[in-house]
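After the structure tokens below, expect a handful of questions from me.
Every protein chain except one is present and positioned as in the full complex.
Should a chain be cited, it is by its letter among A and B, assigned in written order, with residues numbered from 1 in that chain.
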Amino acid sequence: MSGNIVLQVEDLHTSFFTRAGEVKAVDGVSFFVREAETFGIVGESGCGKSVTGLSILRLLPEPSGQIVGGKIIMEGKNLLELSKSHMRAYRGKMISMILQDPMSSLNPVYTVGDQIGESVRLHQDLPENMVEPEVISALRLLRIPAPEVRLKEYPFQLSGGMRQRVVGAIAMSCRPHLLIADEPTTALDATIQAQYIALFEDIQEKTNVAIIFITHDFGVVARICDRVGVMYAGKIVETAPTRDIFKKPRHPYTKALIHSVPQLDRKDERLYSIEGQPPSMMNLPPGCRFYPRCDVSLDICKEQEPPEVKLNENHSISCWRVK
Amino acid sequence: MPDVLLEVRDIVKHYPVTRGLLQRTVGWVRAIDGVSFSVERGKTMSLVGESGAGKTTVAKMILLLERLTSGTILFEGEDIYKYSSAELKKNYRPKVQSVQQNPWSSMNPRMRIRDIVGEPLFVNTDLAKKDAYSKVIELLEQVGIGPEGMTRYPHEFSGGQRQRIAVARALALHPNMLILDEPVSALDVSIRAQIMNLLKDLQNQYNLSYVVIAHNLATVRYMSHTVAIMYLGQLVEFGESEDLFERPLHPYTRALISASQLTLPEDSEGQAKQIILTGEMPSPLNPPPGCRFHTRCTEAGERCSRDVPEMRKVGKQQVKCHHYS
Partner (left out) sequence: MINILPTINVKKKKQYRGITRATRIVRNLAFIIPAAIMALMVIMAIFADLSWMGLPNVGIAPHDPNAQVMTNRYLPPSFMEGGKSEYLLGTDKFGRDILSRVIFGARVSLSVSLIAIFITAFVGTALGILAGYVGGRFEGLIMRIVDMALSFPFLLLAMLLAVAIGPGFWTVVFALSALGWAGYARMIRGEAMRINQSDFVAQARVIGATPWRIMSRHIFPNIVNTLIVIMTLQVGMMILAESALSYLGIGITAPQASWGSMVADGRSYLDTAWWISTFPGICIGLVVLSGNFLGDWIRDKLDPRLRQL
């Protein structure tokens, strides 16, 4: 794997302070992403993957959400040490985000052109007559047909897939170095999803953007991600190249997850189903978080959290069974 | 002789589009335009398609939540549209129940679980409350929810648990058939397997028929005996699950399968064979002439834009495509 590291997250801790107590949504997460690489964060709802994405952009709901520790280093600067206005300059220009529901990401009372233009005007010092060509080039990057016409259209006039592309155009309008996509394909149909993913591969090739792809859908992960981090209850339990996650998963949770998802290529007689539910993030037991649902646990798993172990340069895992 | 429980013949549902002060009908949304299939007792048929294909409308027709524009639906040989409301209550409703997609909105947030699961019993039987509640305890046990859940409210349960409760409610009247509208798509990945396994076990235990509406092909393959693929209000392919997945005939089916497969980035051969459709499903207000899929079909021929293809039998499957005529 080549390319410079664009983002390095080290031991990130993010908590929500509620009336009922501290919810440790992200509890010690570390990973990195390179230029022109797609890093997938996979996990189920509540595992902390979306919060991780929001933490990188420092867009947590205040005052309850706070980053309580760790470093987020982008091209030499620790994002957590930037002032609020400096961080605002980063958002949209250096790092961009796409969210799941395109209809709520787009303002219904402004045209497509206005919304993409907003991002361009904010981050680039262009004379007014140069804004429109930039907007059109962003629309073209996302392969939106007839961009000159689209400029004047409103979100309600577009189909779901098209809206998601417009959201992508806003995100890519200033050619950021890092794009965080939070479940962008979940609301899309299968065939539209396939189009969308192919589109992202194309964009990555053209702009060298690093992508963090947050999802729970393994099919999508297989197609677009180069490396994957599997999250469970606020921690990354296994990080590996995509191929290894599917062919040689080492962590019991990863294995269980892969086997509980039906796959088209094989006819399963009976799906493996993981007993129980993810733990409540407020009162976490001392040992490994997956212990209550793990089939192959050891005694030590109940008492101590396993440390992260590097199996090789690209594959790390946190499990007492793997040394 | 296959034991056919539900037979749907040429059903059509058009919604009028009105405009103007006098509410003149200016067009029709052709949500379903001639769909036919049958479901055997004890088997699962999946209705697959993307949003706008009309599959939820088909479910609404079967459940009589709205009325057909034309066509027939036969249940146990009887035309359900000819039933009076008393006959419906006696012969149909108790036998055909539904489980909905969204476990958060399918239950009245102000009712306790015992009343939610017990409601079919209160409405359709003369059971005393106490007896009804005992039955509810049994039903909940069957789906893996303990009796302490009786007095709780829906918001106290997780999505997966709520879906189980919905299944318990659907089974209260001992139906013969369940209509399940995307029963697992709103649930977490690791919970889906639990619910799918539960549904399969219940099917074996009670010889239930399922009509499952889904868009995830892998789930469909796991759960179904027969599969019907819908596109823009029509069936384009129908067959046994194994046949359809091993030898998909219709170009749309192939594209769907391709989009749902797990192709790793290094698998260049697999990458090359990927079928990626252009454009999106047209609006049901104005379906394309000839074969409705021709605008996106990678194999469209000259005839496809002119003539409407017929549903033809190819081996044990049925396809609606000019390439097979």
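A few notes on this one:
Methods note: a residue touches a chain if its C-beta (ideal position, glycine included) is under 8 Å from a C-beta of that chain, and two chains touch if they have at least 3 such contacts.
Predicted, not measured: the structure shown is a model, and the values here were computed from it.
Of the listed positions B:Thr25, B:Asn108, B:Ser134 or B:Asn286, the one in contact with the omitted chain in the full complex is B:Asn108. Touch with the chain omitted from the figure is made, among A:Gln66, A:Ser137, A:Thr207 or A:Ser273, by A:Gln66. Of the candidate positions B:Leu63, B:Ile137, B:Met150 or B:Ala300, contact with the hidden chain is made by B:Leu63.
When the omitted chain is restored, the residue from A:Phe16, A:Tyr90, A:Tyr232 or A:Phe246 that touches it is A:Phe16. Interface residues of chain B facing the missing partner chain: 63, 65, 88-89, 93-94, 97-98, 100, 102, 105-111, 119-120, 123-124, 169.
The criterion applied here is as follows: only the chains that are shown with their structure count from here on.
By the touch criterion stated above, chain A contacts chain B in their complex at residues 44-45, 159-162, 189-195, 198, 216, 218-219, 222-226, 242-243, 246, 256-257, 260-265, 267-268, 270-274, 277-278.
Within the complex formed with chain A, the chain B residues making contact are 50-51, 158, 160, 188-194, 196-197, 215-219, 221-222, 242, 245, 255-266, 274, 276-278, 280-281.
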